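Notes to accompany the following structure.
Only a single protein chain was left out; the remaining protein chains are all shown in position.
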Amino acid sequence: MPHVYGNDFGAPERAPELTDEAFAALLADDGRVEPRDPMPEGYRRTLVRQIAQHAHSEIIGMQPEGNWISRAPSLRRKAILMAKVQDEAGHGLYLYAAAETLGVDRADLLDQLHTGRQKYSSIFNYPTLSWADVGAIGWLVDGAAIVNQVPLCRCSYGPYARAMVRVCKEESFHQRQGFEILHTLSHGTPAQKAMAQDAVDRYWWPSLMMFGPPDDDSPNSAQSMAWGIKRFSNDDLRQRFVDMTVPQAEVLGLTLPDPEIRWNEERGHYDFGTVDFTELFEVIKGNGPCNRDRMAHRVAAHEDGAWVREAADAYAAKQVARTEGAA
Amino acid sequence: MSRGWPLWEVFVRSRRGLSHTHVGSLHAPDAEMALRNARDVYTRRQEGVSLWVVPSAEIVASDPGEREAFFDPADDKVYRHPTFYDVPEGVEHL
Partner (left out) sequence: MITPPGSSTPPLPFSSDYVLGLADDALVSAQRMSWWISRAPELEEDLALANIGLDQLGQARTLLTYAGALEGAGRTEDDLAYLRDDREFRNVWLVERPQTDFGVTIARLLVFATYQAELYAALAASSDATLAGVAGKAVKEVAYHLDHARLWTLRLGDGTEVSHERMQAALDAEWPYVDELFTPVEGALVDPASLRDAVLGRVAAVVREATLEVPDVAPTVGGGRRGLHTEHLGHLLAEMQHLHRSHPGATW
């Protein structure tokens, strides 16, 4: 009799380790890995790190846009923005749950975030200085995220892929509402149009940086591709995003702050300028405009909520004791 | 014991006439809250008409290591499938 009737959720016991060759064979066979399947320790660790970082980005990403909920300029926009920021909480939640199938706890992952041991996407360390930034984030940041995330719907790790399917379905409205905000602004008063242009000027380059360093500088990419955690290279995805976005900018009547953007007939793609990663590395090191504020906000929410979480635990324990006492 | 509220699995019936399908997980201190959280997390876009929540720790799952013993023996029972049988030409409704 097989003795193990384990659990695929929050898998308490580590899956047995697997050699890279055996794992490559398994991937070639099924293409999908599920919780408690044997897997190389490196694969597991890479996934935990990537999914956690992704989850952290979703919940820290609530803050820059959340900054404008109280000031949204119409009630319709306020409702849309609340629903959008709420969705990002959901995305974080789905992703933490996917990570938990690999034998880690959400509480531990949050600790790693709060103590700075795990990172989140640097894009959220930029401030939202005007209402148009909400539009620019929806259009460019969610747009870039979608380009990154759609291939992950077919990633080799089942729970991550399934979480991404759900996320991508919800993301499509995010980008549209951002585009709509900018479209309205750029067809509004001169002040509104200037606001929109300023937002796009500030968010364009950081959005391109969301795809990560150039392929030559991306040492782990090859391994992730072999493992089916990554399907396309950073530069390929960045190009895809530029190709998608340039025509949309024309419809918006806004310019992208890169004089080198032009259609390249031969390549069948838009050429664009070189991304200067110097600033990004500063932001990653913690010296971006909002790093400290984002962490302080997040940590305060967590600490202020401790008494509430504890109360619910205590109440649940009392209820169990009462039921058992009654039985 | 792990820190934080326990994990629950959520199953949604998307419309009457269909079975509940696993949609994801969440954390909740107890069953009452788990059900409400499931509503707030997984049915914001009219995804469901009925919900189940199950403590993740209560789910009994087959072991991936036993997959072959569990499932391979069904492979050679082709006679269980209608396509296994030859049907003479002209015979209908069979």
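Lettered A and B in written order, each chain numbered from 1.
Rule of thumb we're sticking to: a residue touches a chain if its C-beta (ideal position, glycine included) is under 8 Å from a C-beta of that chain, and two chains touch if they have at least 3 such contacts.
In this text the structure is predicted, and so the values were computed from the model without any measurement.
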{"item": "Visible contact partners (per top-of-document touch definition) of the missing chain", "value": "A, B"}
{"item": "Listed residues A:Met39, A:Ala52, A:Leu93 or A:Met295, member touching the removed chain", "value": "A:Leu93"}
{"item": "Sole contact to the chain not displayed, among A:Glu41, A:Asp217, A:Glu250 or A:Glu310", "value": "A:Glu310"}
{"item": "Selected from A:Leu18, A:Met39, A:Ile59 or A:Ile123 as touching the chain missing from the view", "value": "A:Ile59"}
{"item": "Residue among A:Arg36, A:His54, A:Arg77 or A:Arg238 that touches the chain left out of view", "value": "A:Arg77"}
{"item": "Chain B residues touching the omitted chain (full complex)", "value": "5, 26-29, 32-33, 36-37, 40-41, 44"}
{"item": "Sites on chain A contacted by the missing partner chain, in the whole complex", "value": "59, 62-63, 66, 69-79, 82-83, 85-86, 89-90, 92-93, 96, 131, 181, 184-185, 188-189, 191-192, 297, 300-301, 304-315, 318"}
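Heads up, the rule we're going with is that only the chains that are shown with their structure count from here on.
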{"item": "Chain A and chain B: spacing of chain centres that average the CA atoms, whole Å", "value": "27"}
{"item": "Complex contacts: residues of chain B adjacent to chain A", "value": "2-5, 7, 9, 23-27, 29-30, 33, 41, 44-45, 56-57, 59-66, 69-70"}
{"item": "Sites on chain A touched by chain B in the complex", "value": "2, 4-10, 15-16, 34, 36-38, 83, 86-87, 90, 93-94, 97, 100, 105-108, 162-163, 166, 170, 309, 312-313, 315-316, 319"}
